[in-house]
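Missing here is one protein chain; the remaining ones are kept as they sit in the complex.
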Amino acid sequence: MQTITADILKKVIHQRPQNSFKGTFGKVLIVGGNPNMGGAAIMAGSAAVHAGAGLVTIATARENLTAVHSVIPEAMFVDYHDAPQFISLIKGVDVIVLGPGLGNDPTAEKVIQTVFANVASNQTLIIDGSAITLVAQSAALKDAVPTNAHVIYTPHQMEWQRLSGIPISEQNNTHRNQQAQQSLNATVILKKHHSEIYFLNGEIRKLMVGGPAMATGGMGDTLTGILAAFIAQFDASFEDRIQAAVFTHSKIADELAEAKYVVLPTDIISHLQSFMKRNCG
Amino acid sequence: MQTITADILKKVIHQRPQNSFKGTFGKVLIVGGNPNMGGAAIMAGSAAVHAGAGLVTIATARENLTAVHSVIPEAMFVDYHDAPQFISLIKGVDVIVLGPGLGNDPTAEKVIQTVFANVASNQTLIIDGSAITLVAQSAALKDAVPTNAHVIYTPHQMEWQRLSGIPISEQNNTHRNQQAQQSLNATVILKKHHSEIYFLNGEIRKLMVGGPAMATGGMGDTLTGILAAFIAQFDASFEDRIQAAVFTHSKIADELAEAKYVVLPTDIISHLQSFMKRNCG
Amino acid sequence: MQTITADILKKVIHQRPQNSFKGTFGKVLIVGGNPNMGGAAIMAGSAAVHAGAGLVTIATARENLTAVHSVIPEAMFVDYHDAPQFISLIKGVDVIVLGPGLGNDPTAEKVIQTVFANVASNQTLIIDGSAITLVAQSAALKDAVPTNAHVIYTPHQMEWQRLSGIPISEQNNTHRNQQAQQSLNATVILKKHHSEIYFLNGEIRKLMVGGPAMATGGMGDTLTGILAAFIAQFDASFEDRIQAAVFTHSKIADELAEAKYVVLPTDIISHLQSFMKRNCG
Partner (left out) sequence: MQTITADILKKVIHQRPQNSFKGTFGKVLIVGGNPNMGGAAIMAGSAAVHAGAGLVTIATARENLTAVHSVIPEAMFVDYHDAPQFISLIKGVDVIVLGPGLGNDPTAEKVIQTVFANVASNQTLIIDGSAITLVAQSAALKDAVPTNAHVIYTPHQMEWQRLSGIPISEQNNTHRNQQAQQSLNATVILKKHHSEIYFLNGEIRKLMVGGPAMATGGMGDTLTGILAAFIAQFDASFEDRIQAAVFTHSKIADELAEAKYVVLPTDIISHLQSFMKRNCG
């Protein structure tokens, strides 16, 4: 299994073309944030904004409107209960993140169904957090996962156990992970100490940066926002964009961990712009 | 076409007179921010505050009250559905920004009508974002655009196509742009790679600063706030104040882009005060 | 008329006694902030917290609850429509600031009446902003101004004209200002280029620091918070505490104006702690 190296950054993060506008850098939709976990969707959206996505919208519970506008005024808000607005947005973006802080109640299921039913073939769909668990637990949802879009799952080990049926203790079996991933017809980013990425083309990559200072709530939400922004805005191959995003997230954390005992998701967000500049090819 | 040079800054940004008070530096009203895009109005208002406007009020949807007070406590809030308060404010300010995050639904139309019906001849009215699109699409609104006030449109290229009828591919025809602008009886700031400003006196200016790091959501909202503050507070000619504002916005972005891959609107806002000090004549 | 000099700082801002607790440094109540101007009350409260008041509560409109908790979690919130809570608070604090962002509608009048009716003789009452205007315009309110408490008015020149009847053009007549002030039986801080303080003991002080970079909305709100904190926590004479507060406010602004074209109230707030440390006797 190959390791992701720092080369990936300059390969993916290019000088922006002079003649460009915000549309050039893609549209990202974050879907998540029930009233209890609004911060998760906000961190995902904020990460996408700071990582350079052209336009970012957060579809979340109505209760989170003010927190969205206060924390990240650059992002737009949509109530995910407002079906016409929500569906129109789903259809109009390049990358959708589904799951940060979404919860696992019937509202969450309905939101997932709405996303699944409206994703188109040119889009990337990142399925994260409780959305993974709900897909794992519901045959109806599993059947509804779009087959035409680029799907990425970002499970931690327990979520991967639920989705793949592989117990955590057996997840060091790369071959078995890959079989499960291929049968999902999706990219899988398995988050753990030394995360692994399983691509549809059969390649597997291992991440050797990142450390225990990142072990704190919201870290995965932030990763989804960076992934979405990198996929939306860059021209490198799908596989390279994903590797660069995952590397960026953990490498910033490593740099900050030199001076901080725990690195918070919002710390990483506020260092994205300078990190990307320093590592721009 | 002449290029705007850094000279414009010291020509416009003067030492404040010792014996002055907040009224000396003008009153600005930002009109925008539906519940989905409250951040846009907040960024415009925050830019106006940081750029030195004496008093700034944000007329926006009721849902944005808390975000306004949290992000920029220096600004005042008005619910744009509260007609008496809203109209009284329109009549009492020096510069009105109409459009950031306003949306394009019937509420937006009604808000635009209210502004148009109450603007007076000594005021400057900056028409931005979806307000431009609505004016372009509605003959009734187009007819209602105030003829007595100083009107500035700040379209990006697609909005300019809608407003002028000139396809984007033909917008390098300066003469045709100017004809359309003159028929609007307004100043036009055409936002693109190397933005152009068309003045009523026939002058045209080109902006050579600014770059692709600015291609992100909310950047135009921020420009409107800076424009409003410069027009409200400075004594230079109308044309010079506009050029200085446009130059300031993009020059700060260029400076920040030395260290940031993407420059966010809120980054520009937080550097306005020091930039203006360094470039004060 | 004597000028306030920097000596006042070390005379008033003393090392805190080792054996002290938050109660030692006094309780401050900010009363203001209608839904349109919640930021004013928040800035006053935040200034009081950063200037060292032991406990700060903000009595404001219900709509401002979230902005209070978000911007200054150190402060407590009370709905000024909740009479029992509000009255109990008024009775329990050392210094009350009445006016920042209060507005001038019947609610504001009622709030003022409630404060006036419940202030006790050991308290200091700072009357600011629209509360000054309302007192000036209503004989009933004027009659209700507490005669037992230490009352401080902080008018700008137009408010002083309303309160004293002295036209702005004649306010350089120190003697006449003083006569009006003495008949109010209150301290008056007349805010203008070179502010003047009229004390009950007949002394008058002039402030030669501060400048036009401070001419921006919310600057007076911030001053009230600093005044309240200094009066609540320090042991110097009443006159000296007021002078030190006024000097601190403007001197910080002067220092920041070295690098900022306009100095915002929130800028001053965030530099209070370090300024007071550097100027502690």
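In order of appearance the chains are A, B and C, and numbering begins at 1 in each one.
Rule of thumb we're sticking to: a residue touches a chain if its C-beta (ideal position, glycine included) is under 8 Å from a C-beta of that chain, and two chains touch if they have at least 3 such contacts.
This one's a predicted model, so the numbers in the text were calculated from it and none came from an experiment.
One chain isn't displayed here. Which of the visible ones does it touch?
Result: the unshown chain touches A, C.
Touching the absent chain in the whole complex: find that residue among C:16, C:91 or C:110.
In the complete complex, the chain left out is touched by residue C:16.
Which is it among A:8, A:67 or A:163 that touches the chain not included here?
Here the residue in touch with the unshown chain is A:67.
Among A:3, A:36 or A:137, which residue is in touch with the absent chain?
Only one listed residue reaches the unshown chain, and that is A:36.
Counting contacts across the full complex, list the positions on chain C that touch the omitted chain.
13, 16-22, 24-25, 49-56, 65-66, 68-70, 72-78, 85, 272-274, 276-277, 280
May I ask you to list the residues on chain A that touch the chain which is not drawn?
So the residues of chain A touching the unseen chain are 35-40, 42-43, 46, 63-64, 66-67, 70-71, 156-157, 192-193, 211-213, 215-219, 257-267.
Note that in this section only the chains that are shown with their structure count from here on.
If you connect every pair of chains that touch, what shape comes out? Choose line, ring, star, complete or other.
Looks like a simple chain-to-chain line, open at both ends.
With a Cα-based fit, what is the angle in degrees between chain A and its identical partner chain B, given to the nearest 5?
An angle of 90 degrees brings one copy onto the other.
If you average the CA atoms of chain A and of chain B, how far apart do the two points sit, in angstrom?
Computed from C-alpha means, the inter-chain centre distance equals 34 Å.
Report, in whole Å, the distance between the mean C-alpha point of chain A and the mean C-alpha point of chain C.
49
At least two partner chains per residue is the criterion; list those residues in chain B.
Answer for chain B, listing residues that touch two or more other chains: 66, 70.
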